[in-house]
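One protein chain omitted, others in place.
After this line comes chain A, so read on.
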Amino acid sequence: MIALPYTFALQRRLTLSGRRGVGTFVGGLAAGILLGLALLVWAGVPTESLLDDLFVQVFISPQGLAQTLTLTVPLILVGLSSAVAMRVKFWNIGIEGQLWLGAIGATAVSLYGVGPEALRLPLMLLASALFGAAWIALPLVLRLRLQVSELVVTLLLSNIAYLLLQHLLFGAWRDPANSFPMSMQIGGDERLALLGFGNLHSGLFIALAVTLLVAMLSERSRLGFHAAAIGANPQVARAAGIPVGLTLAIMVLLSGALSGLAGGLIITGSEYRLTQNIGWNMTFSGIVIAFVARFKPLWILPTAFALAGLYNAGSTLKVFYGLSDAVVVLLQGLILMSLLVAQFFAHYRIDMKKEPR
């Protein structure tokens, strides 16, 4: 047998000081961005235009900022959706499915003229949340009653949701005046007000208000307290008399509703019609945002904004330098991975011991 002169062991740090927490976060972010820049240079982006394309054009110039903010709105909601579910350790990886159902719900209210016209817009948003919650109800029930892993069920239900979306767009809801599979445009009263800053709409305020509400709920309410206990140790939570099933159900349905609302805001705020192209990649984005924000609702705001900027820059890069989607995804992956590695070293240190002779 080969005897190594050293043995390595990972040791968990007893305490995580606030300084080390911030330090590793910033360090991880910086390392990720540097790696990402190297990737872009390697892919052929001229070094001198990196700052302009990656920063000025997405966060500073009015047009770019408006675009980034518009994209931020649904990202905030899917980030919250993931964070709320993760709070009770429920892996919702079917955010896209719930978002599509939300979009379908909002469109249905518009197409079938449900309710008085004055209330149409709020009803559309309410329907989107309810449809999203309904779509996650099945995996929730399977998990609570039969211990079926939500990982599989939420993921596969997204495929079904997409087929349902296509079924409607190629069939009953297809706009006869259009050769593409999309529904008719919603009416002017059914749209969220534009803020006169690019395409930015009042959905931004809804997203901000919802974030505050979710933050209050998870940090300050009885529900949030119980959810935190369940997420940390369900066995102890149960022994303490906490209603585990009920709390889990509320948090998970809330997660579905938030994803659904994201779909509703896309329909009423920016697309104005149901298409096949909305909501793509939202599951991945939501999980990334929630992880990077360490599941803290208020941290989700800057994280979603930053990721929106990254996406925005990605589309610019694609158009100007002919980069593939894969490079953009790789860029995001690099930044996320280095943040997570940094987080690991915030909690562990490597212990090197010389073998006793």
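Please note the rule applied: a contact is a pair of C-beta atoms (placed from the backbone, for glycine too) under 8 Å apart; a residue touches a chain by one contact, two chains touch by 3 or more; residues count from 1.
In this text, contacts and distances are computed from a predicted model.
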item: Omitted chain, identified by the protein name its UniProt record gives, among "Nucleoside ABC transporter ATP-binding protein", "Cell envelope biogenesis protein OmpA", "phosphoenolpyruvate--glycerone phosphotransferase" or "GXGXG motif protein"; value: "Nucleoside ABC transporter ATP-binding protein"
item: Hidden partner chain, touching residue among A:27, A:115 or A:243; value: A:243
item: Options A:216, A:298 or A:329, residue touching the unrepresented chain; value: A:216
item: Which of A:87, A:226 or A:273 contacts the chain that the document leaves out; value: A:226
item: Interface with the unshown chain - residue positions in chain A; value: 1, 14-15, 216, 220-222, 225-226, 228-229, 232-233, 235-243, 356
